[in-house]
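Complex shown without one protein chain; remaining protein chains in place.
Now for chain A:
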Amino acid sequence: TVEPLEYYRRFLKENCRPDGRELGEFRTTTVNVGSIGTADGSSLVKLGNTTVICGIKAEFGAPPTDAPDKGYVVPNVDLSPLCSWRFRSGPPGEEAQVASQFIADVIENSQIIQKEDLCISSGKLAWVLYCDLICLNHDGNILDACTFALLAALKNVQLPEVTINEETALAEVNLKKKSYLNIRTHPVATSFAVFDDTLLIVDPTEEEEHLATGTLTVVMDEEGRLCCLHKPGGSGLTGSKLQDCMSRAVTRHKEVKKLMDEVFKSMKPK
């Protein structure tokens, strides 16, 4: 398109978008859990063309000195040339760093898992959950896809039983006895793009993100509580517009929760 913004404006005037969606409609969401055998928990989420895979590896580590009763959850979002022309191989660029920090904030604020649950022996041994989110195809709205992938993968993680031998003070791991993590809340992210300072559209594609004058991501949990709000600059929003976004986020949470419950119910217990 020669004049992409004009092209978009023509659609937005009719309250729809070039791909046929309404302004408040999400793309088809699919989720697949447990496909990576080498990871302790994994998931693959597709939001239209945007594809994110999350693999979680659990290892042992010493708890932090200022919080001897807590374990670690270390997220890392990887955006490579594989997913889009824009990225270069090498250390994480700006967008990847922002996404990683966003996921870390969501984990912290929503208390999705209690870090105390990851502690095995206070001050000596704790679980470290390395959550690696790799974007396989970037077509906008990475943050929603990553949050969903992380949640699904965490629900899929099974940790082996660990006991500390009293005499040798070494850990003894029983790989045959595994249990799921205690997931306390289910945070779901909903992203919006702001057009021309006034119009809000949900689940932007990569092209829409480029043309937008601002973006906003709202993270809600199942009780309608706000966990995280991410608004990196861009056009200002009035209070009432913000309220509309939150209501849409609450509806989206119900959609995602339903999908996830279906997926986990259909999985055969190991």
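Definition applied: a residue touches a chain if its C-beta (ideal position, glycine included) is under 8 Å from a C-beta of that chain, and two chains touch if they have at least 3 such contacts; residues count from 1.
Keep in mind that, in the parts below, contacts and distances are computed from a predicted model.
The subunit not displayed here is recorded in UniProt as "Exoribonuclease phosphorolytic domain-containing protein", chosen from "TBC1 domain family member 5 homolog A-like isoform X2", "Sorting nexin-2", "Exoribonuclease phosphorolytic domain-containing protein" or "Transcription initiation factor TFIID subunit 5".
Contact between chain A and the absent chain runs through residues 36-39, 42, 53, 55-62, 64, 72, 74-76, 78, 80-83, 85, 89-92, 97, 100-101, 104, 128, 130, 132, 134, 136-137, 160, 162, 170-176.
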